[in-house]
Structures are given as structure tokens and as C-alpha cells.
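Every protein chain but one is kept in place in this view of the complex.
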Amino acid sequence: MALENPSPLGLLAPVPGSARRRAVNRAVEIACTLAAVLAVAVLLLVVISVFIKGAPAISWKFLTSNPQTSTLNFGVNSGGIANSIVGSAILIGLASAMAVPVGILVAIYTSEFAGPRSSSGIRFALDVLNGVPTIVTGVFVYGVLVVGAHQSGWAGAIALAIVELPIVARSSQEVLVLVPRTLHEAGLALGLKRWRVVVSIVLPTALGGLITGAVLGVARVAGETAPLIFTSSIFSNLGLTTNPAQAMPNIPVTLFSLSESASPQDHAQAWASALVLIAFVLILSILARAFHARSMAKLSH
Amino acid sequence: MPITTKECILRLRRTTAGLVAVLAASGIAACGSSSSGSSTSSASSSSAASSGSGAALVGAGSTLVEPLVQVWQPLYDKAYGTAVTYGGIGSGGGIEQITSRTVDFGASDAPLTSSQAAACKGCLEIPWALAATDIAYNVKGVPSGLHFTGPVLADIWMGKIKSWNDPAIQKLNPGVKLPATAIVPVHRTDGSGDTFAFTNYLSKVSPTFAKQIGNATTVNWPGGIGGKGNSGVGGALTSTNGAIAYIAIAYVGANKLDYGLVQNAAGKYPTPGIPSISAAAAALKSVPQGGTQGISLTDPPASAPNAYPISTFTYILIPTSTSKAAPLQKFVNWAITTGQASGPSLDFAPLPSAIVAADKATLKLIK
Partner (left out) sequence: MSTSSAAPRGPFRLRASLADRIGEPSLRTLTAVSALGVVLLILWIAETVVNQSSTAVSQLGIGFLGHQVWDPNHNIFGALDFILGTLVSSFIALLIATPTAIAISIYLTELAPRAIRRPVAILVELLAAIPSVILGLWGLLVLGPFLTNHLEPFLKSFLAWTGIFNGTPSPVGMLNAALILTIMALPIVTAITREVFETTPRDLKEAAYAMGATRTEMIRMVVLPLARPGLVGAVILGVGRAIGEAIAVTQVIGNASQFQASLFAPSGTLAAQIASEFQGANPGLWQSSLMYLALILLVISLVVNILGRLMVRRTAVH
């Protein structure tokens, strides 16, 4: 951006270098376009290479069978990641069962009950919680729940829930604020107490947006590894683990250990696991977006 | 959107019920009392491991022994219906996790230091497998089987020998054409028994190394790349031209890595493998009893000319007082007898009979 005219006043006079200015403008435009195209291309490259490298190893067997004895690190690899898929599903389910209701309750508090000061205080607290590095969350849950006990699905799910909570709460807040005041007032005018207005008018109206928030939260924690490496990483690879009292196999941790291996078979499995994970996350994100667009249309209408 | 009172109340009923259900669900989730231990699986699985049967054992630690434990798991499950869960998090991790009792047993290739033993409050260290740490490398155009001596290895990891065609390495390998590629030493980032065995050996053969870096499961390496677990070291090694690593012997075979031959006290270059590891164990003069002492096998005396110099026992760490005493005794007893048969295919040498006898006596101390 090497422009000769620093002050807007200078522009008023017919500038001698006007052809030059146009050239500079053109150059900047081209540079911006190129940068945009290049950056988007690099980002897409990551996704595309996961698809290309992961697809060959994806099979029905990969998705539905457990690892063979020596899947991790050793020998020829003929097993799959069924136990990690099941474990991840349970961990995410438990985490969401904790984070989603609590997140929505927090959002209701700020939008319905709290005064403006405590409301912005809570919003600030949620931003702070969202800013806690996930590895610190992992260390925290390890210190509180794992030391003196075992690693467990519960510990992992709670760590994930701590990551998920602020995401759900913040996006629910944004939706609840959009519920038209007139609806509130109509309810109150009918003699309904605030809680009834919330339960029977506000929440149903905002439902689409609340679901969006929940889905975004799920998409975010589905790929989280750091909260799990100290809470649910010592797991059995022999069969399915469905009891959250034990550490549960999960895709992120499995992917993490496979990625560091020296064996090409493990790398093939890592790419395939990455494909499963990325497909899940992207589909959820797209769904959330679709929901979001719909509920926004409904709310503004 | 006009809402009639009737609609309002209908919605109210529906949503209240929904809300109650959600809250109830989260309440259950938060309490965590009703966890069912069933594990029925429609998926095909090599063995129907039933988790939560109460007899399940959870352990963690050494990645050196991990391949062997992975072979043991389904065998033991099939024979006795006990699922053994094992996490390869490094020997340091094994010691730390058994100390904080987050696992039923720890596994470490490094014996407990006195402060670790004190912190662990009555932990027994029972040798349950015998293996070695290899020197592996990845240099384009250089074949497997380079010769090294202890002091040369010490200088490489201290950053004093920087390139592959250094005269010190060339002198040991007169027939080999070595490139000018820079040497990238790979080390473990997690607390590791391989690091312990390797630094134990280097400290014995190089006083400078002993003074500057010392012998432990985690030391302050002056440079190079770190990898997590033996697996991570293998990954770093194969992706980096010019890399050299110390890595558990089983990983060398599994990943077909090029490995070096290390000169022993007798001046020979034995191939790392079961005969040379067993020779190192055979050179032991006495076997400590009681499970409170480690046994060093590194740098065996010149009287054992075929002994590999970086051999190591690997230990299972068990608290003397544990709620899982009986299943642990049964499992270890199986591992040090029947289980040893699984070792050779992974380059684990069978335990000497004197060790097995001492182990059996130690196991009786667990209550």
C-alpha cells in the first residue's frame, strides 16, 4: 500500500498520478483476491487430503469392528475403531447431557432474571471460561477427579462438558435476546408469571436457535483431545467399553497416538479415523448453520 | 405470532415435561450412580471382553513392555476372563500413576529411586519381562549394522558429534561410506524406562555424560527432537533423514528400522536380540529379593563377551496393600511363567529362573 496521498484533501484536486492510483488500486485488489483464493485453497487442502488419504482405509469393517490385538503401534492392522466411535459417542452424549441444560439455564438467567450488571458479569465469566486453555481444563479435572481414583468416562465427559458449557450458553444467550419483547409482554399481559412465559413462550420460540447452540457445542467437543489425555486415555482396546466408570476409548486420543507412530499401517488408520471425525464435525456444523438460518428467519419474522 | 391462552397452556405442558426430562437426565448424569457395566457388542470383535466384571485390571506405564502386554491381553482374557487394560504412557507415567493410585498397577523399565519409592508408599517392583533398548537410525544410503561405542553415543547425544561422517563414527565403520548429513538425535519427551536404561549405560561409560546429563527417566537433552513414547520416537525417526534414536527393541523389528551394534565391555559388537540379552542377564551375580531393588543389566562385565550392553529388565509396580491383590497376583504369576512364551516373537528374552523364583516370593507380600 504505497499511496502518495495521505490526506483526503489531496484527493479533491485532480491528482497528476491518477493513472498510477488506479494501477495501485488494481494491484491491491488483485493481491487481496489472490490472498483470499490462496488461503481458502490451503484450508481446503487440509480437508481434501484427509478425504483422499482416509477414504481408502474406510470400510464397513473399519467402522464396525474393534481393534485387533495389535492395532495400536504393532503389526499388521486388520481391526477397526468401533470401540472409539462408541466411546466418543458416549463421552459426547454425557458431556452434552450436562452442558446443554446448564448452558441454557445460564442463558435464561442472563436474559430473563438478571439485572444488566450481573448479566454482563455472567457473560464475561462465560468468555473467561471459554478462554481457559483446554489442556488446563484437562489438568484441572485430573487433579480433582482422577488423582486417587481411576481415569474414567465420567472424568472425560466432565472435562468435555466444561469446554462445551460456555459455547452453548453464549450461543443460547444470543438467541434468547432475539425473542421479540412483544411475545413476552403478551404472555405477561395474560397474567402469566415470568417462568411460564419462559417455558411456554420464550423457549419454544427460540428452540431452533437453542438447538443450533447445542449442535455447535457438540461439534466443538467431538474433536477435543487435550481434555481427554489425562482423563480418559488409558483404556481397553479389547472390546467395547460402555461403562463410563472406566476410561473410554475415543477417536481423538486414538487418532493422536496413531499419528505419532512409525508404522504406515497406523498412519492409514489415523487418516481414516480423521476422516470419520472430520465428516462428523463438518456435518454437524453444516446442520447447525442450516438450523441457525431457519430459526433466525423465524425470529425476525 | 399471536398466541391464545389455550395454546399457551398446551405448550406449557409439553415443554414442562420436556424440561423435567432433560433435568432428570442431567441429574442422573451428574450423580453417576447408575452406570451399567454391560458391554454387549453387535460388532465383530476378536474377543468379547466383558468390562466391569470387577476383576478387570487397569495398568499404565512403560511403552517398552506395551507390545508384550498387548499380546497378553486377549490371551489372558480368554484364559481367565479378566480384562487387563493397559496404557503405554511411559515408565515415568507408570511410576507417577501408581503413586497417585489412579491405576491398579504401574509398569516401568526403570527401578524406583529412593524418593519415588518413599512417595509410592510400599510399592513392590517385580521384574516381569526382559528386553533391550536399541540404537536405531535413519540415514539415506547407510545400511543397517553401523558400529558404535558408548562414548561415541554419549558424544552424539551431548551434541559433540554433529554429522554422520564425523571421524569418530567413520573410524568404527571403515568400510561404510558415510554422508555429511547432520545427526538429529531423537529422545523421549515422556518419562521413559528406555531413557533410563540408555542414560544408565552412557553414565557408566562416559563420566562427562554422567556429570552433565546423568541417569533418569527424564533428563535435559541439549538438543534434538522429542517423541512421545517409543511409538513417537519411531515416528520422529522415520520421518527425519539423519536421525538416530534409542528405542525399545520390539519397535525396531515391527517397523523394520535400521539398527546399530554397540560395543560391549569385551570389545565385541553383539547383535541385539534374545541370545545377547539373555547373556547379559546371565552375567548377573546375584538376584535381589523382596521387590524393593532394581537390577541394572547395562554395560555387563567383559566376562560376558556375547552380552548386549543396553539390556534392561522391565518391572511391574504393585502396592503391597491393594484391593486387587488376588487378581494381580494371578495375573503376574501367569505373566512371568506362561506369558513368557509370547516374548520371543517380540524380541523379549525369557526371564531367568532365579528371577522367576524371586518374583513368586515377592508376589506373596501383596495383601
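Letters A and B mark the chains as written, and numbering starts fresh at 1 in each.
Just so we're on the same page, a contact is a pair of C-beta atoms (placed from the backbone, for glycine too) under 8 Å apart; a residue touches a chain by one contact, two chains touch by 3 or more.
This is a predicted model, so every value here is computed, not measured.
Asks: List the displayed chains that the omitted chain touches in the full complex.
Replies: Every shown chain touched by the left-out chain: A, B.
Asks: Would you indicate which residue among B:Gly59, B:Gly92, B:Gly234 or B:Gly294 is in contact with the undisplayed chain?
Replies: Once the missing chain is taken into account, the touching residue is B:Gly92.
Asks: In the full complex, which of A:Val28, A:Ala55 or A:Ala297 touches the chain missing from this view?
Replies: Of the listed residues, the one touching the omitted chain is A:Val28.
Asks: For the chain that's not shown, point to the residue among B:Glu66, B:Asp155 or B:Asp190 touching it.
Replies: B:Asp190
Asks: Looking at B:Gly223, B:Pro301 or B:Pro344, which residue reaches the missing chain?
Replies: B:Gly223
Asks: Can you name the residues of chain A that touch the chain not displayed here?
Replies: 1, 3, 5, 8, 11-12, 21-22, 24-25, 28-29, 31-33, 35-36, 39-40, 42-44, 46-47, 49-50, 53, 102, 105-106, 108-110, 112-116, 118, 122, 124-137, 139-140, 142-144, 162, 165-166, 169, 181, 188-196, 198-199, 219-220, 222-226, 229-230, 252, 255-256, 259-260, 267, 270-271, 274, 277-278, 281-282, 285-286, 289
Asks: Name, in rising order, the residues on chain B that touch the hidden chain in the full complex.
Replies: Given the touch definition above, chain B has residues 89-97, 99-100, 115-116, 119, 182, 184, 189-192, 213-228, 235-236, 239-242 touching the missing chain.
Everything that follows uses one rule, which is that only the chains that are shown with their structure count from here on.
Asks: Using CA atom averages as chain centres, what separation in Å is found between chain A and chain B?
Replies: Computed from C-alpha means, the inter-chain centre distance equals 34 Å.
Asks: Flag every residue of chain A that touches chain B in the complex, lowest number first.
Replies: For chain A paired with chain B, touching residues are 61, 64-66, 68-70, 72-75, 79-80, 82, 94, 97-98, 100-102, 146-151, 154, 157, 183, 186-187, 190, 192, 196, 199-201, 203-205, 233-247, 257, 259-263, 266.
Asks: Residues of chain B touching chain A in their complex?
Replies: The contact residues of chain B facing chain A are 1-3, 5, 8-9, 11-12, 15-16, 19, 22-23, 25-26, 29-30, 32, 35-52, 56, 58, 60, 66-67, 70-71, 73-74, 77, 83-89, 97, 100-103, 227-232, 234-235, 237-238, 250-251, 254-255, 257.
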